[in-house]
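All protein chains but one are shown at their positions in the complex.
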Amino acid sequence: MDKITKIIVGVIVVVVIIWGGYALMGKPAAGGTITIGFVGPLTGDAAVYGAEEKNAITLALKEINEAGGINGKTLAVVYEDGKCAGKDATTAAQKLISVDKVKVILGGTCSGETLAIAPIAEQNKVIVMSAFSSSPDITAAGDYIFRNSPSDLDVAKGYANYIVNKKGYKNVAILSENTEYGVGVRKVFVDEMNNLGGTVTTDEMFKQGERDFRGMIAKIKAANPQAVFVNPQAGATGGTAIKQIREAGITAPIFSTYTFGGEDGIKAAGTAANDVVFFDVVGLSGEKGKALLDKYVPIYGNIAGNTFDVGARYDTVFIIAGALKQCGEDSECMKDYLYAMGNYDGVLGSYKFDANGDVVGIEPMTVKIIKDGKIEELK
Amino acid sequence: MGIIPQIIANSIIAGAIYALIALGFNLIYRTTKFFNLAHGALTVVGGYAMFFLYKELGWNVYASAVLAIVFAGFVGYILDKAIFRQLRLRKASQMVFLVASLGLLTVIQAIIAILFTSQFQTLANNSTESRVYTIAGGIITQTQAIILICGIVVLALLTLMLKKTMFGRAVNAVSDDEEVSKMVGIHTDKIIGWVFFIGSAIAGLSGILVGFDTGLEPTMGMHLLLKGVIAAIIGGVGTMHGAFAGAFLLGFAENFGVWQFSGEWKDAIAFIILIIFLLFRPQGIFKK
Amino acid sequence: MDAIRTKELHKHFSGVAAIDGLSVAFEQGKVTGVVGPNGSGKTTLVNVLSGMLPPTAGVMVIGGEREMKGLRASDTAYHGITRTFQEVRLFEQMTVLDNILVVLTERSVWGSLFERHNAGHMKKVETVLTRVGLWEKRSQLAHNLSYGQRKLLEIARVLAMTHSDHIGQDASIFLFDEPFAGLFPEMIKVIVSVIKELKEAGKTVILIEHNMNLIRELCDHLIVMDSGKLLAEGKPDHVLAKREVIEAYLGE
Partner (left out) sequence: MPYLIHIAILFFIYAILGVGLNLIVGYAGLLSVTHAAFYGIGAYATAVALAHYGLGFFASVILGIVITAIVSLLAGMVLSKFKDDYYALASFGFNVIAFSIFLNWESVTKGPLGIPGIDRPSLFGFTFSANETFLALAVVLFGAVYALAHFIANSSFGRVLKAIREDEKALEVFGYKVAYFKLAIFVIGAAMASIAGSLFASYITYIDPSSFSLNESIFILAIVIMGGLGSLRGTLAGALFLILLPEILRFVGLPTDIAAQMRQIIYGAILVLLMLYRPKGFIGEYEVK
């Protein structure tokens, strides 16, 4: 091996040793701080949700610490990128648990992240509190796994019910994004449509991040449904689909879900967003919600991803703060505290956790309509 | 059946976008004989340059478009001078070029993601209702019509340039045999530099048009490129009209595939067609 | 008895007839020279005879009875044919030793997986490399050798085919495509002696060469080709004296 290769190999070995030592020693937990972790997508397709959850946490931390923190200690969060993927989420969680010695992890945002970190958290008795993972598999993911985002099951039933019974549209086309969220909602929605006697005229799926829906829209148009239900993972895909539906000359009313309901979705749909009805999961319409928006928007601008996610994550910081105040960093005690917490009156309304750590009491959906770019409550 | 005209319209639109990319790609491929994956990144460079000028600085749409196209061309020119030229001097193999261009694609997309965040952006000013035309039952929006026209115009200009102009003949000479052209006194590096400029400018143009039609994100470069490359190969790599025909064949195959099967299989269909062509007609529709 | 013969052999490249109805015979155990101006189809003939190029038409007969339309490259060795190349084609980033070993070892996938080179192989490599004076250079990479040494390594590789017990038949027909081009005199001496030894061993040699002195010294029979056709054939001195052969070479 010639000289250069020896140098390169030498450099790698040195780097490993320094880095290993630094990691082993771990950051000295300053006496006056309690550190908890965050795992969420800071890059990639779902980065908008991760970034906005991070903003909500920073806002909540500022308020908690200004009000005396946790029994005098300041609360701090270490952010790690889960990339909405199992492998990266586990690496982030492992790092938080063994280097930063956290007892609580806020996140993951995507169900894939939460499902991947759940076994590690259970093993190390670390509390996982997700604000946006809606996969039904999380219900049985473990005792230390909590979430204040409702599972797809009960939410999607409500959509079908509203469209068929309330609005009386019997044959409906559904256009879903092929992601964990989209697939979950679609399955429940289609079953419920059949139970209610409605018919699904066309059931189309598009790949994640798709931009060209014209082929599928042509099929939907040919079956001329009374209504079209657009079920995207993100505002960008949902909005583009709705724009192309209107461009294709389909005049039937369009329904969508809260994932479309952000600024991103409306920007992508443009004028086509008008009169689109979407089922928001309790946005920030309550007076506590408005208060949060008044604090959030001046600093971080309008919420591009999803208002529910920001509100839910904001609440989780306060819930965890409550548990920390009571139990200090004893995760076993915090677990019991959360199960026995009773109703927490937060931005999303008042809700508590059931025996599986799922949320009970969040009003599954509020119906909203878009009128020339503005979102209004639809009674 | 009301659906067929719309599918044809959709296929034409998709074909037009793929054609623009395939034309730019082909121009560079026939002169340098390697799959330049960085070409995909230049569509993103063009798109975001336009976004910066037109949306953020609020300049006039035509001025920003021209500037963005020239900028993309300029970036392509620099890439050739800084990197690909050294590899050419060293007579590197296609594998080396492919890997280097792959590295460039990753770097450029990451830089854009840092500058503009990886959030979805759109160039269309959605305040006004976009005009829609119906041709024989198939609906095409104004943006899509512009894409189609640009595709045809670029094809015409390129074929004219290559056939009629001195520069065009020099480019053909270099594509046939770089060594011989050098001996005959053609300054091959200058020619290849200009070919990169034009090819990248076309890529920038296609990035801008895609930005108006379906929006922009940093990671769209690789996806658009792969479709453009498939179109180029199916049509007969290295030929301009081949790239054009291949693009529309791909557009039709994808859209009819989506009609028969379902939307999720679109990418898989594109590659299955590529492999079928590579197996049974590797030289593509029009043999060079 | 001829080792290999062609009947009405054609090879067209998009319209251009590189070989145009060639019927020639290469006698067993003799050295046959093939000469002709550049572009007369000499190299194409060698490529067709060694299975590198499929003929457009015509027939090849090997060993008098095996008649075939074309030859797959991987079967060439099994018919006892081996060759060198006009532009040297070695395994560049492999050692001189490996360049020879690869020709001596197991040809089947399964067999080669479980085969390691042993003393027997090394002995054969030593005899072959010493014959061309490259044994000391055995651990050098092929692309680090000088031009002359690379030519000699190709000769060594061809010689190794006589020791290759995995082919089931030692090489018997040797195609040399301008082996002497650009060599120093002492290297030419080595190759001349190798060819003479092959002839004594009853092997058939087909030699493409421009150097007429070497042709006269080595060849028992001479074939002159011009634009893909047989211009003349016979004893070297006799053929080279013919007017049309000289004209073909010097051009009108």
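Every chain is named by a letter (A, B and C) in the order it is written, and numbering of its residues begins at 1.
We take it that a contact is a pair of C-beta atoms (placed from the backbone, for glycine too) under 8 Å apart; a residue touches a chain by one contact, two chains touch by 3 or more.
Just so we're clear, the structure is a prediction, and the values are computed from it rather than from any experiment.
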| item | value |
| --- | --- |
| Neighbouring shown chains of the undisplayed chain, as defined at the top | A, B, C |
| Which residue of B:Ala110, B:Val132, B:Met161 or B:Ile186 touches the chain not shown here | B:Ala110 |
| Sole contact to the chain not displayed, among A:Glu80, A:Glu263 or A:Asp309 | A:Glu80 |
| Chain not shown: contacting residue from B:Phe167, B:Trp194 or B:Trp265 | B:Trp265 |
| Chain B, residues in touch with the chain not shown (by the definition above) | 34-35, 83, 86-87, 91-100, 102-107, 109-111, 113-114, 117, 222, 226, 229, 233, 264-265, 267-268, 270-272, 274-275, 278-279, 282 |
| Interface residues of chain C (partner: the chain not displayed) | 50-52, 73-78, 82-83, 85, 89-94, 98, 101-103, 105-107, 109, 111-117, 157, 161, 164, 166-167 |
| Residues in chain A touching the chain absent from view | 1, 4-5, 8-9, 12, 15-16, 19-20, 22-24, 42-43, 47, 51, 79-81, 83-87, 90-91, 94-95, 97-99, 111-112, 115-116, 119, 123-124, 135, 137, 141, 178-180, 182-184, 205, 207-208 |
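One rule holds for everything that comes next: only the chains that are shown with their structure count from here on.
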| item | value |
| --- | --- |
| Chain centre separation (chain A, chain B; CA means) in Å | 36 |
| Footprint of chain B on chain A - complex, ascending | 43-45, 47-48, 51, 178, 204-207, 209-216, 218-219, 221-222, 234-236, 240, 243, 247-249, 264, 267-271, 304 |
| Chain B residues touching chain A - in the complex, by the definition given at the top | 1-3, 6-7, 9-10, 13-14, 113, 117-120, 122, 124, 126-130, 132, 134, 139, 141, 210, 214-215, 217, 219-220, 254-255, 258-259, 262-264, 266-267 |
